[in-house]
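Here's the structure, in structure tokens; my notes come after.
Here the complex is missing one protein chain, while the rest keep their positions.
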């Protein structure tokens, strides 16, 4: 546990929600940095642990895309909701879910945030405002739109941050959801995490026509492109969109240009993109390195401070792993619980 | 049987396909008129027969929309294909299918174009290039796109005329099909028969955003609005679009502004639109009346000629009804045939 | 209890109206449910009473609005999603199964999905293959769902109210041909029927006939014929719920009658009748004096022609023949 309570589940771990308005203070820069780095360190370890067999099935790492969810959550307010695809570990962490619970879920343990039953792709934490973790490409988009419907129905002032991939944009249910969100002016931000590929298919091979940001134009949904590798650009674009949405302006689309540094999942031939392309993105366009450079340049932090953060986060992740490894699997009787509400004694 | 062989199934009944290029001759005007009027008279009778109980289930009349399919078929070439929704009687007739076979199908007779097994919504005539008659809103759009795929795959120079309703535009599978048609530059014309309502829901209550003709813009599909109550405007717009498609330009969308004069199906409370609205459309914007006025104005035909056509068509329809009524139901053994190819002895 | 005479249609509407009055989180969404008053007039008057916030007309976007319903349920509301017919639920079935049914389990119980999917299921009159499929067996197959299929107006009322109050997703299979039928219904806003319980509509000693939805009529008609013509006293069980099936009631009945015929209008293969036959094997093998027979819809897409349609759907005579077969056998 670091001095600032970094491992407390669900609070303190990530910045206060709604902080992302105005120019970021030095302190906020540090929090953004820390939040991104937590995801990075967590995912690196998850990848390693996968190799040992302690994590199974599909596991989609978020490395490279950290600025997107951290920038989104920087502008979220308490009571807002978030959904995303199966590539969800970073989102859970950014929502403030305890890394222990996420790692334990990855290992299929009783202490996991889905009690070990969901695994990498199916994590939930309603208290943290995170409504999954959806394994079916595009399915979270109507679901997120429904969360927005609920916000509006209740008049709770909340909105839904609904993340989807560039591949998901070609799912018909996404178009249907866009149309209804616009028709009913629902409070939802569609954040396209455009990492250029859906599995091995580049955006150009999957999508005809205009820019992704314009996919909502037919429905009257404003959209714009965002440098998704610059957490401050993300934060600024999201802040603006969120303000418009909260003011009753209806849905918004942000096309976040990002990149995944790793394969689609743990088995990926990577034949669809060149080593050079990946290497260049890693060296020139790493969202964490970019923020680090800026912070150092502005004097918001020094090398020692960076090192301290990194050390603390590594400790958090190590602790999460230790916790998960030490956690028991679900008891066999759990096989039959949670199918229905009454199944739980 | 009229002198010009009007009741011969599948040929002569409607104009030569591909005739719709250039300024229409007087003869072509007459054919367009006759083709529209055949549909009108057929549908009027179908509505009456429905009242007697000889036709059952859902029955969606095409009255008011005749200019759309007749204008489309005016530009079709042999080998082209067509699909539409359940509102398909007019399309069959415009494809040259024998009215007897259509009426017999409506009555569920063995001689029907689907052997009595499909009914109003599920009619097919492959020889005539008509691939259904689809009861699921929007489903014909991927199917039609697949027919276009087959045209391109075989290199047969054909294209698919794919009709859909304004309500169907909000089906996700339509968006998916648009994207793939554009991505693969398929020879398909999407003709939206925009009769302003999907059942009781007006376009405004179902569709957010921009004009329907722009629903393909995101995919790079050109689209334009057409006065769907003016068969010559339809013919001209389709001719242009079809030429572009045949030249390899990929899909096109035409938003045909039309109107149905009757209810959605045979049971329709009609509470969603005013009597005045309907009356005005009928009196001011009947596609058949409009063409008639033009023909008379141009001297392409006189009242006697019109009367003769009407008489001939009424005879055709009467004959279709007599034929259908005299036709037997399928034999009981037909219950179990046609499930699979080998089911047929 | 005081009874009122009402149609199934009215019972369904009253069930929704009462639950909407009771719980502000309950809302109805679907195609033509509002301004049009429902394609089959089931939601007549609801828009007037509850307004467009709670009676939501949707575009023809089944998977989209189903997913929106699921999200709204995750978000704490209690949506009633109407499919204009269950045939169109196929477009949305991924959201029904993967999002609604599986999420409680996948989340280790952290999140529930209290939602009702309702609408007419199975054959109506002459609407042919694409509009006549019975989805009873598909949905009954899937854990995480409850599947209800009312027959009478009282079933409709008591079960729909229970479904709306249920914390889990409920598939509520109505039947268009029953909408206009009248039955007695208890006059009580708290009248609920338990999901998971079958009811004996007609007690009998000689054979058990199991049916659901409109086939209860067919079973009762058959029972009448059997008594009159054969002196066979058939017990008719109305399943009411297809998932979970009320196995104790079925076993108790067959233990008395030693014979069972199931009736459904859906296709035979892996249908509800197959499940019942398998259950009787497992739970009542020694009680069976004859094989469980299935009367089902013909194994074909439903034909349009009037004569073929009738042949394709179970008629009382088909049930009579099956019962005679199991009764003459022992």
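As written, the chain order gives the labels A, B and C, with residue 1 at the start of each chain.
In the analysis below, contacts are C-beta pairs under 8 Å (C-beta built on N, C-alpha and C of every residue); 3 or more make two chains touch, one makes a residue touch a chain.
Computed from a predicted model, the values in this text were never measured in an experiment.
Student: For the chain omitted from this view, which of the shown chains does it touch?
Tutor: A, B, C
Student: For the chain left out of this view, which of A:135, A:158, A:216 or A:287 touches it?
Tutor: Per the contact definition at the top, the residue touching the missing chain is A:135.
Student: For a quick check of understanding: of A:24, A:71 or A:116, which residue touches the chain that isn't displayed?
Tutor: Going through A:24, A:71 or A:116 one by one, A:116 is the residue touching the chain not shown.
Student: Among C:15, C:42, C:129 or C:254, which residue is in touch with the absent chain?
Tutor: C:129
Student: Looking at the whole complex, which of A:83, A:207, A:281 or A:300 touches the chain that is not displayed?
Tutor: Candidates A:83, A:207, A:281 or A:300; residue touching the omitted chain: A:207.
Student: Mind pulling the subunit B residues that touch the left-out chain?
Tutor: 81, 83, 112-118, 122-126, 131-132, 134-136, 139, 141-151, 153-154, 160, 172-173, 175-177, 179-180, 183-184, 334, 337-341, 344
Student: Just the residue numbers, please: which parts of subunit A touch the chain that's not shown?
Tutor: Residues of subunit A in contact with the hidden chain: 56-58, 105, 108-110, 114, 116-122, 134-138, 167-168, 170-173, 198-201, 205-207, 269, 271-272, 329-330, 332, 334-336, 339.
Student: In the full complex, which residues of subunit C touch the absent chain?
Tutor: 63, 87-88, 90-91, 93-94, 97-98, 101-102, 105-106, 128-130, 133, 137-138, 140-144, 243, 245, 266-267, 269-275, 277-278, 281-282, 285, 290-294, 299-301, 303-304
The rule is short, and it goes like this: only the chains that are shown with their structure count from here on.
Student: Round to the nearest whole Å and give the separation of the Cα centres of subunit A and subunit B.
Tutor: Taking the mean C-alpha position of each chain, the two centres sit 48 Å apart.
Student: For subunit A versus subunit C, what separation do you get between their C-alpha means, in angstrom?
Tutor: That gives a centre separation of 41 Å.
Student: Considering subunit B alone, which of its residues make contact with at least two other chains?
Tutor: Each of 170-173, 205-207 in subunit B touches at least two other chains.
Student: Residue numbers in subunit C touching 2 or more other chains?
Tutor: In subunit C, residues 59, 61, 63-64 touch at least two other chains, as defined above.
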